[in-house]
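Mind having a look at this structure? Questions to follow.
Yeah, one chain of the complex is gone here, protein chain that is, but the others are all in their spots.
For clarity, chains are labelled A and B in written order, and residue numbers in each chain start from 1.
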Amino acid sequence: MKDSLRDIRLLDDLARRQNPINKLHPLVKLLTTIIYLAVVVSFGRYEISALLPLIFYPVVVFALAELAPGRILRRIAWVMPLVIGIGIFNPVFDHQTVTIMNSTISKGWLSFISLVIKCVLTVAAGILLVATTGMEKLGAAMRIIGVPKIMVLQLLLTYRYILLLGDELARMLRAYSLRAPGHRGIKLAAWGSFAGSLLLRSFDRAQRVYAAMCLRGFKGDYNTGDDAKVGVRDLQFLIGWVAFFLITRSYNLPFLLGSFLTGVIGQ
Amino acid sequence: MSHHRVEARNLHFSYPDGQAAIQDISFTILHGEAVGIIGANGAGKSTLLMLLMGILFPDSGEIIVGDTRLTPKTLPMIRERLGMVFQDPDDQLFMTTVRDDVAFGPRNYHLDEQEVASRVREALAQVGILHLRDRAPFKLSGGEKRAAAIATVLSMKPDILIMDEPTSSLDPKSRRMVMELLKSFEHTKIITSHDLDMVLETCQRFLVIKEGSVAADGPAGEILKNPQLLHSCGLEMPLSLQKCPICGDQTKNFKSG
Partner (left out) sequence: MHMADALISPAVGGTMLAVTAGLAAYSAKKITNEMDEKKIPLMGVMGAFVFASQMINFTIPATGSSGHLGGGLLLAILLGPYAGFLTMTSILLIQALFFADGGLLAYGCNVFNLGFCSCFVSYPFIYRWFTRQGLTSRKILWGATASGIVGLQLGAFSVVAETLASGKTELPFSTFVLLMQPIHLGIGLVEGLVTAAIVTYVWRARPEILEKAAIGGALGDRSIKKFLTGLAIGVVLIGGALSWFASTSPDGLEWSMERTAGTTEIEATDGIHQLFADLQSRTAFMPDYGFKAPAGASSEEAISEETASSWPAVDAGTSAAGLVGGSLTLVLAALIGYLVSLSKKKGSKAAA
């Protein structure tokens, strides 16, 4: 639990640094990410080689944004079990086989591997988006694409309060564990009043925070100040990557490359 | 200069659960006055401030700021002139960086970004945390948070400054910093506290609240010379006016102001 809070704070810090990726317009990053995700998952279920060039996007952007890969890999590992849990049935149920370089492989395994690759790529792209953009700016981008004000506001508030409540909760848990040594969770009977009192405190805090916002002239819009326009560099980023995604989607690049090298294409 | 006047007339307020927190409070605070509102825990100090700010509305009675009666309609106008620092700075800091938090108010009044930036710098410098401007508020210490919370209000350049327990849970140095800051602010001030030494140093006039009513209202000197009154209101004479048990018997002289 402390881990989750730390992760949020960390991503928050990352998003606030200055580098070419962070400086891009949030809208551009949001769109690129969504298109990327759509392209990744649109690949056929047995596709592996054609999928691989898409790894360029996360790799390049991670490098440009100077992010450390360790944390991202950890997050990916965290999500893996679900995908593996569902994907592992593919080899069980799909017994068709293909022959690659004289060895016979079950297509089920191919689709399983393809699924795992897709999972890695999509998770990486998602984390990349927050780590280089930050919640406030994403909120601004959402406003631009027409998400209602109340929803964006609500999202940003939720995000802010998570840290606050997280701290409060950590304190309460500490107090609980001091008085209930050796328990791992909280007894269900106590859970209701434990969570309930946290809830009521949160209720009151909500009122106060909102009052504080209103006192400073808040009328429902988060003004982040730098409502920058989409610039040339932003467009270059968007168009460049999207073109790359589409080319990857239409041509099996590694295959072409490999064919060229192994001379098959000259046939 | 009547426009910086704050007047309360026969205020009554009860919380939804029936707790009568304010019972018939009236007072007038003139331009430039520094008023300390003191009282025990639960006396109704915070509630009174919330009424002044229009966060709560009285069941009966009225509040007048300048020449305007506080109603839901005049609220935005009045709030522009009052700046309030909350008892708990966490209630007041909700953006991702100190800078954004301090800029929140000015931006809501649609000042241009340059003006916003200069106000932010000014406010942060005033409370001495300019170096923290890019930090996240939730990562600050208690004292730094308090300073940031004060800056968020200063950046709006209010005419009247209202503070709920500005020095609670501060170490001596931060407390001193806040006190100097309060003294340097020459406009109307309304400050609540249990820290009578602090109030004594920053305010000339005391308003003592007991169980939701005004128990005493007058110059600081008079009220602090009345131990019975203080005691019955759950308060103690400020240390600076008590006889010092360690260093002898000398009673410090009271300075007003």
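In the analysis below, a residue touches a chain if its C-beta (ideal position, glycine included) is under 8 Å from a C-beta of that chain, and two chains touch if they have at least 3 such contacts.
Note that the coordinates shown come from a computational prediction; the quantities given were computed from them, not determined experimentally.
Contacts to the hidden chain, counted on subunit A, fall at residues 1, 4, 7-8, 11, 19-20, 33-34, 37-38, 40-42, 44-50, 52-53, 55-56, 59-60, 62-64, 66, 75-76, 78-79, 82-83, 86-87, 89-90, 92-96, 98-102, 107-108, 110-111, 115-116, 118-119, 122-123, 126-127, 129-130, 135, 138, 148, 150-151, 153-162, 164-166, 168-169, 173, 183-188, 191-200, 202-203, 205-207, 209-210, 213, 220, 249-259, 261-262, 264.
As a working rule, only the chains that are shown with their structure count from here on.
Against subunit B, the residues of subunit A that register as touching in their complex are 9, 12-13, 16, 134-136, 157, 160, 163-164, 167, 205, 208-209, 211-219, 221, 223-226. Looking at the complex, you find that subunit B touches subunit A at residues 50, 53, 55, 76, 79-80, 82-84, 86, 88, 90-92, 94-97, 100, 103-105, 107-110, 113, 116, 134, 136, 138-139, 152-153, 156.
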